[in-house]
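A selection of the complex's chains, in situ.
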Amino acid sequence: MIAARRSLALRSRMEKNRLEAFSDGVLAIIITIMVLELHMPEHANGLADLKELLPVFLSYVLSYIYVGIYWNNHHHMLHSTRRVSGGIMWANLHLLFWLSLFPFITGWVGANHLTPAPTAVYGFVLLMAAIAYYILQRAIIAQQGHDSLLAKAIGKDFKGKLSPLLYLIAIPLAFVSPLISTSLYVLVALLWLVPDRRIERMLVKSERE
Amino acid sequence: MIAARRSLALRSRMEKNRLEAFSDGVLAIIITIMVLELHMPEHANGLADLKELLPVFLSYVLSYIYVGIYWNNHHHMLHSTRRVSGGIMWANLHLLFWLSLFPFITGWVGANHLTPAPTAVYGFVLLMAAIAYYILQRAIIAQQGHDSLLAKAIGKDFKGKLSPLLYLIAIPLAFVSPLISTSLYVLVALLWLVPDRRIERMLVKSERE
Amino acid sequence: MIAARRSLALRSRMEKNRLEAFSDGVLAIIITIMVLELHMPEHANGLADLKELLPVFLSYVLSYIYVGIYWNNHHHMLHSTRRVSGGIMWANLHLLFWLSLFPFITGWVGANHLTPAPTAVYGFVLLMAAIAYYILQRAIIAQQGHDSLLAKAIGKDFKGKLSPLLYLIAIPLAFVSPLISTSLYVLVALLWLVPDRRIERMLVKSERE
């Protein structure tokens, strides 16, 4: 009987592993093919030519950090997951869909640095990815129950709620000042980079005040 | 002796895992490099320029969903598999071959939206992938025996038989109306997206009437 | 103590797994990015335009089968391997290096169908990959000892010895008749596709006569 239980545990771990492996594969490819947007014009072989690449490079760095954050969070979210339903699979594919648009949008933003439309569309893709992540989280919690580890770990989820709000502000703002919008995208990235607990304590404090 | 059995179980699980890992890798790359077909013409930096991308985007979405369906089904099919023979390996590589043509055909369809030839060839690739999937299924069942879990799970396999039929209708139809053919491809995708049991019950009912 | 042994077994399995996982990743990417060589010229949207793609498509099919054979054989070879030394790692990376040239050489052959130089270079890459595979095999046997499973499984290794010989004939022949050289490459692929035992029995017989 113990064998049967272990066999079951192994099976569901395998299932989850395959979801993780597939997601890791897609994220690894996304993060790596974005760099294909970086390329020098022919006959450009001086250090000064690197300056022209700076906008593409900076948009690459920002997108790299975003994909890194998603990979990191995805990792933690699935860590507490045991079973993987069809709904979770499709919610996961939906998230990967929006993330798969990163190489395209990063290239477009990089080629047209600080112009309104690309900046706004970049924010739109970030917003849709954030929504897709939220849906995936809900799908996992729905299966685990609201007393689950994940539900408790997320808690009030300040960052998860603040991020889409900031994107929503940044998208129309791009038509006024692409620089401010871009700064908001950088701000959200920093918000997630700073280790969790401190930020959450800060936000809890500021809420109390 | 228990150790020996466990060791054997581990070994075959490893073998299957490598088949899955390789397939996951190929599918992850296919689903991600398709997005490389999406790129803006130079100096296009307005929202209106996005309209021009719409056909490529829509064909990307459809192909993404198809690869997602294949990954999902592949996952379930291999789940019930224990040993992996040379025949299964090649049947699997054969399936991945037709799926690997998705980025090419998606790009061609996207660049020539709703024109007869690309629409017909898209259907042809879908048809060949469906046939390859069927061959893989047969190879697995042949090894497991007809009383196997997979054989029972598939049952009469309505969707598996209906899909190639619809492709066969859609391919010549593309030379009359590419729009109708494309609608049939969308219909097949929806057929697979809807959770299994309900559809099957519906079809069983309609068969009885 | 049993725990210690198991822990050791797990550790070396992990090591091997990472070598396999990395190789699977590289092979999956090679087999998939080759398809990027397939693309339609702009405004080509008729069935007749597909004819122009035929040489690229055929060279893609051949290379796909070769990568599939290597993945298959690699899989079996590592299956019998327990420990992974630094030498095996570099022998493996060396093999992957030559295989990584497949997308380049497939594209070149496809763009210049049945011309001498690309056909000869294709054979050269096949030859180097075969040599690299042989070196990897030796490195594994050297570690396991000549009584090892792998050494016995390989035996006289007719196919392994015949293939480089056929490449060596095909390479200079490409400057006389690229068609004959290409036929030899197809022949070698078929040799490996046909299940092992029958071929080996046939060769053993023909040796005795």
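By written order: A, B and C. Residues from 1 in each chain.
We take it that a contact is a pair of C-beta atoms (placed from the backbone, for glycine too) under 8 Å apart; a residue touches a chain by one contact, two chains touch by 3 or more.
Computed from a prediction, not measured in an experiment: that's the story for all the values here.
Visitor: Quick one: how many copies does the complete complex have, if 3 are shown in place?
Guide: Total copies of the sequence across the whole complex: 4.
In the analysis below, only the chains that are shown with their structure count from here on.
Visitor: Only C-alpha atoms count here: how many degrees separate chain A from chain B in terms of the superposing rotation, rounded to the nearest 5?
Guide: 90
Visitor: Could you tell me which chain lies farthest from chain C when each chain's centre is the average position of its Cα atoms?
Guide: Following the centroid criterion, the farthest chain would be A.
Visitor: Give, as an integer number of Å, the spacing between the C-alpha centres of chain B and chain A.
Guide: 26
Visitor: Determine the centre-to-centre distance between chain A and chain C, using the mean Cα coordinates as centres, and give it in whole Å.
Guide: A distance of 37 Å separates the two centres.
Visitor: Give the residues of chain A touching no fewer than two other chains, as numbers and ranges.
Guide: Those would be 25.
Visitor: Going by the contact rule set out above, which residues of chain C touch chain B in the complex?
Guide: 13, 17, 20-21, 24-25, 27-29, 31-33, 35-36, 38-40, 42, 45-47, 49-50, 61, 64, 68, 71-72, 75, 79, 193, 195
Visitor: In the complex of these two chains, what residues of chain A are touching chain B?
Guide: Counting only chain A, the residues touching chain B are 14-15, 18, 21-22, 25-26, 28-30, 33, 36, 86, 89-90, 93, 96-97, 100-101, 103-104, 107-108, 111-112, 115, 117-118, 120-121.
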